[in-house]
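One structure coming up, written as structure tokens, with questions to follow.
The complex is shown incomplete by one protein chain, all other protein chains being positioned as in the whole.
== subunit A ==
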Amino acid sequence: MIEPYLHYSDTLTTEPTTIASLSTSSILLTPLPRLSDLLKVKIPIAQSYVRQVSHAIAPSTKRLDEIYDQEQSTGVGPSRLHSDDDDETLDRKGKGKAKWVSTGDAGLDEALGGGIRRGCLYEITGESAAGKSHLSLHLALTFQLPSLTSSPGGSLILTSERELSTDRLVQLGQHLLSLHEPTLLGGERRVKNLLDNILTNRVGDVDALEHALNYAIPAILESRLDPNTSTNHQLPIRLIILDSITALFRGGTNDHERPTAPNALSLAERSKHLCIVADALKAIAVKYDLSILIINQVSDVFQRSTPVSYSQPTSSFMQTQPFTGQNNANPEDIAMIYKTQSRWFSGESEQLKKEASLGIVWANAVNVRIMLSRTGRRRLLDQYNLTSHKRNRPEDRAYLQNEEEGDIRPTLIRKLHVVFSPFSPASTIDYVITPSGVHTLLDSYKKIDVTSEVIRKQIKEEKDRINSENENAGFSSQVNEEDEGGEEELRDNWDEVFDEFGELPEEFWKGEYELGVVDVNGKGDGISDQVSYAGYSDEMVKRDGQGSEVAYNSVEGSVVGSGLGEGSVVGSGIGGSVANST
């Protein structure tokens, strides 16, 4: 810790001070008049002392190409830069690349640019039940596996809302060990070792966090590095997780007053604490060479009065002038206002109207932001080999009989969105949570490419314009071949259903029943079984399309909707009332 400069009020001894008796930090940080006073020299002499001392202790400058070569030769760079063939297999798992730790999942590693990098601050944000804490537990375990990293390490988990949930940790530990290190024996003993290397503590408020970051955590990190105090299977700490940082800033600490809405003063306070915390975390990350994972929550983004495009950056000059009073500059969409700019870094997207909490100060403090969300779509997935399946229909029963071991369940598809990162492009990738942890799905990695989005949109608008002109002129409208990115063709082997909370019954997944589909425009094309929409249903249609048989009386309720769902029901005779109770 740097000693602060010598205060005027500090009473020094009466002996004259020589330059030799002062510490370098005192020399560099004391104001010049005071220094010259102390040493009884003139100011220019004191200046030269300061200059000489700073030259002496300044670190030598390094050229970038030297650093690059050094990293390549010691294998410290990220895995994908390495071109050596023999390192191919090691590359994938990040082993041998001291700065990078593989997450245990190839798709996730690719999305993150090689894995989790040491010395960086990662933020995992997302709505509740998206899987944030779970991902952090998964990483806390993979960090300890020697097959995934050349320097395994333990983790420190700080929780602010609730105690660590260890049941899942044990279960995950068992599964991860059997997945990545099945050849070693030891079983329960090894799971215990995994848990022994995870330290945890509660932090109730920001002051407790700052206290821990300044004193308690460095003390623990040191003791784990010191060969005298650490025992055999104790690994040095390589990962610090804070779950979650938002809870420390929400909820208020003042016990007496009625909590009021945040005002400018409290926001300034909050920003100050955020900066202090972020600085302390980064300092620890660099000094002890570890990664930091912060879990953040989300807040809703309210609908703007005019729809905002996520692929069209505003380029109009008029829109960069906030107060011109021009009629056509939409005040909601003015370029330099936070609301307009935040959509690029807050994790908000067309599908997810939520943004990461804690504002722009925190967004600038983290190195990598990852947004997790639940897409609401479910798919039949084998929990072990992650193959997707179509809903078993009576004619597919033969397939079922061959199934010996597979465990096929309707699984919720979740989405991981790398919002920004210095190591990889912005992208999204789908993943699922199975008993053995977090697994990304093949072929779901999509880079977010703003330029091609813009071009695609322009082409589409052009087409729509032509179509509408043709319609007006009496020609039949062209079939719009360019549907949503050509995803429909891929769905030969599996289909997805929108079912956020998993309310569809088992019979539906076995293919015995279908959902009646509400047809908004009355152009019945019957029952769709590609992407259908779930909901409550009084009656479900039997698969042979016989219409309104009361096949399954599941729950009371309402019309099964599609899109903005009112409208006539086709073929299934669902009449039910739209229960809009509040």
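The working rule: contacts are C-beta pairs under 8 Å (C-beta built on N, C-alpha and C of every residue); 3 or more make two chains touch, one makes a residue touch a chain; residues count from 1.
Note that in this section contacts and distances are computed from a predicted model.
Novice: The complex lacks one chain in this depiction; which UniProt name from "Histidine-containing phosphotransfer protein", "Protein HIRA", "DNA repair protein RAD51 homolog" or "Trafficking protein particle complex subunit" does that chain carry?
Specialist: "DNA repair protein RAD51 homolog"
Novice: Using the definition of touch stated at the top, determine which of A:66, A:188 or A:407 touches the missing chain.
Specialist: If we include the chain that is not displayed, A:188 is the one touching it.
Novice: Please identify which residue in A:34, A:168 or A:282 touches the non-displayed chain.
Specialist: Result: among the candidates, A:168 touches the missing chain.
Novice: From the listed residues A:30, A:246 or A:346, report the one that touches the chain absent from this view.
Specialist: Counting the whole complex, the residue in contact with the absent chain is A:246.
Novice: Spell out the interface residues on subunit A facing the chain that's missing from view.
Specialist: Counting over the whole complex, subunit A touches the hidden chain at residues 1, 3-4, 127-129, 133-134, 156-157, 161-170, 188-189, 191-192, 195-202, 207, 211-212, 214-216, 218-220, 222-223, 244, 246-247, 250-252, 258-262, 297-300, 302, 350-351, 354, 376-377, 412, 435, 498, 500-503, 518, 533-536, 553-561, 563-566, 578-582.
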